[in-house]
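Before I ask anything, let me first share the structure, which is written out below as structure tokens.
Apart from one protein chain that is not included, each protein chain of the complex appears where it belongs.
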Amino acid sequence: MQIREKLSANLSLVKEKSPLIHHITNYVTVNDCANIVLAIGGSPVMADDLEEVEEMVGFASALVINIGTLNSRTIESMLSAGLKAKELGVPVILDPVGVGATKLRTNTAARLIQALKPEVIRGNMSEIKVLAGLEVAIKGVDSLADEQDGSVVAKTLASELDSIIAITGKTDVVSDGKQVCLLDNGHQILADVTGTGCMTTSLVGTYCGVTKDYFSAAVAGITSMGLAGEIAHAALRHGEGIGTFRTRLFDSIYNLTPELLAREGKIRYE
Amino acid sequence: MQIREKLSANLSLVKEKSPLIHHITNYVTVNDCANIVLAIGGSPVMADDLEEVEEMVGFASALVINIGTLNSRTIESMLSAGLKAKELGVPVILDPVGVGATKLRTNTAARLIQALKPEVIRGNMSEIKVLAGLEVAIKGVDSLADEQDGSVVAKTLASELDSIIAITGKTDVVSDGKQVCLLDNGHQILADVTGTGCMTTSLVGTYCGVTKDYFSAAVAGITSMGLAGEIAHAALRHGEGIGTFRTRLFDSIYNLTPELLAREGKIRYE
Partner (left out) sequence: MQIREKLSANLSLVKEKSPLIHHITNYVTVNDCANIVLAIGGSPVMADDLEEVEEMVGFASALVINIGTLNSRTIESMLSAGLKAKELGVPVILDPVGVGATKLRTNTAARLIQALKPEVIRGNMSEIKVLAGLEVAIKGVDSLADEQDGSVVAKTLASELDSIIAITGKTDVVSDGKQVCLLDNGHQILADVTGTGCMTTSLVGTYCGVTKDYFSAAVAGITSMGLAGEIAHAALRHGEGIGTFRTRLFDSIYNLTPELLAREGKIRYE
């Protein structure tokens, strides 16, 4: 099956199966993540207490771990839920928000990667470079690095960790260590709304809940968000801005069809 | 007074008194709960630290407890605030989100019900059946059970617990153990937005802040949300979806009038 057919099939499966996606995530964008999973057709559940995460992940089709506002309590829950997920064959998707900015984030991401070997890791260029052990200028959770060497970094790290690595930016890069896809959907206004990165990871997680082909799941999640961003931006009128854009982003994901995704996705193999 | 007159009177009282509604709730939909209380005319306050919840509930006209993202810290706050509420005669409204999915949720809901005897409990069919001790298929926090036996379950549990039991779904059911109301407002798109259940509970809580007739408060809260959902859905245009729907849901609650509520409420006694 070609990648476009796979994307189309993945979205059909999400709408058919409505996979339950367990999130342990930050309190900044958690509502957006829940709504974007619902918009695409999945079923979100957020639960982070150590006493219940193992049970909850047992119902889930994927586990999304996002360290955006990590703390000592939730880090243990992430590890516990993640280990249970691995035991059950539930894919783990990691969003290493702000890794490199503080030792706590860097050490936690390292612990999670070592213990859980996530099926997919999605970050911006700064974050992925930190994971790859490269020196980068960090400015909070924003990406400053240029994206030219994205495919080399993604491919190398994917091979090293045996994970799918997804770097989102102007051109997104997804690699499994062998193949590299370059994705050109999206609009820069996406960077002006909080949580678009987190939501992208949640979409990737939702797709991972319906296919074992995590490479195509990552491509599908990123392309869905990029395409929705384009559609939402194109509809903006005079006087509108990120408030209306954000509303329409959910509308656009909600109305995304397998046909539209396959047809409008800008996907190149390197 | 007939139920429609009561609904109308309840909404007038909310707008006149702007009751303070203390929430101890989850971090996924807490912003939505605050805004929906403001939209209907109430005044929300969210506070969950053990050191302050007893004092805060002393200012409140109702206490809404929602276990959506419970943890060991907040469970103690829920109990402490709840006991103080009972002492003061402040009504307690419980939303047992996801009860049955994990032991923590089931045990916590049981503790809260036993200790606090909530004036109103609102959940979906799966959740209420778990409280009633019935076996149900649980899938995270979503309802899977069919709704045919709703009135029996609601009436029996209400009688057993001496609480108002509200089951929301395609047809909503409210019972105080003697009378049963069936409510037919609403639209299925409400299930595609996170927090519509939580917000319904917050609306019920807001109405409980202005009347001792908690049965009519529950009917008013559920009917308000259902009616707002219908209005918001009817206004959707091509290309719009849950983003715009959600925005208009707040608009519709904000513009709801006592007359509209009494006239358009679809309320049947069993």
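Note that the chains take the letters A and B in the order they are written out, and that residue 1 is the start of every chain.
Please note the rule applied: contacts are C-beta pairs under 8 Å (C-beta built on N, C-alpha and C of every residue); 3 or more make two chains touch, one makes a residue touch a chain.
Every value quoted in this text rests on a predicted model; they were computed, and no experiment measured them.
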Check the options A:12, A:194 or A:255 and report the residue that touches the missing chain. A:194
Checked against the full complex, the residue among B:13, B:45 or B:236 that touches the missing chain is B:45
Can you list, in ascending order, the subunit A residues touching the missing chain? 26-29, 31-32, 68-72, 98, 101-105, 138-142, 192-195, 239-244, 246-247
Residues of subunit B in contact with the chain that isn't shown? 20, 22, 27, 30-31, 34-35, 38-39, 43-49, 51-52, 55-56, 59-60, 73, 235, 246-255
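Just so we're on the same page, only the chains that are shown with their structure count from here on.
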For subunit A and subunit B, what's the span in angstrom between their mean Cα positions? 33
